[in-house]
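== chain A ==
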Amino acid sequence: MNIIISNSSKKPIYEQIASQIKNLIISGHLKEGDALPSMRALAQELRISVITTKRAYEELERDGFIVTATGRGSFVAKKNLEFIREEQLRRVEDHLQKSVDIAKSSDISLDELMDILKTLYEEE
Partner candidate 1 sequence: MKGLILKDIYNLRRSLNTFIIFILAYSIFSYATGNIAMLMVMSVFLMSSMAISSIVYDDLAKWDIYALTMPVTRRQMVLSKYILQLLLSLISALTAGFCALLVTSLRGDLIGLSTILDISLDAYIAFLASLVYLSVNLPLIYKFGVEHARLLMFGTLFIPIGIIYILDKMGVNLPSLEDLKGLLYLSPLLLGLVLILSISISYRIYRGKEM
Partner candidate 2 sequence: MENILTIENLTKDYGEFILKEVSFQLPKGCIMGLVGENGAGKTTIIKLILNLIKKDGGSIQIFGLDNIENDPALKEGIGVVLDESNFHDNLKSTEVSKIMKNIYNKWDEALYFKYLNRFKLPADKKIKEFSKGMKIKLSIAAALSHKPQLLILDEPTSGLDPIVRNEILDIFLEFIQDEERAILFSSHITSDLDKIADYITFIHNGGLIFSQSKEEMLDYYGIIKCGTDQFQLIDKEDIVGYRRNSFGCEVLIRNKRENRLKYRDWVMDDANLEDIMLFHIRGEKN
């Protein structure tokens, strides 16, 4: 399993780790039940703070990609890709709904809203 972090990327390191692991799981490189390296071992290997790897793993668990059992480690969760995608889509919708509500109540046009969305999405 390869994890490559870029220090010059605008994306926070924990996000880089989380998305790379997500991709490995989605693409099938990491299969259901596979053990992930411990947060500490990963931090040591990559020479980053254990708090960063912890955050990455917490996000992965929150999004349903892995399960962490105290004392035993972290493992790839039972994969239901459809379900996961739906979950993510639902979360995006929730967040966007909030933004739309604020925009509508403060006289921010759809165009302005799309503008902001574009800027944020294109920020790498």
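We take it that a contact is a pair of C-beta atoms (placed from the backbone, for glycine too) under 8 Å apart; a residue touches a chain by one contact, two chains touch by 3 or more; residues count from 1.
Picked so that all candidates are chains of the complex that A comes from, given by their letters.
All values derive from a computational prediction rather than experimental measurement.
K.L.:
With reference to the defined contact criterion, which of 1 or 2 touches chain A in this complex?
P.N.:
2
K.L.:
Spell out the residues on chain A that touch candidate 2 in their complex, using ranges where they run on.
P.N.:
Per the touch definition, chain A meets candidate 2 at residues 10, 12, 14, 40-41, 43-44, 47-52, 55, 116, 119.
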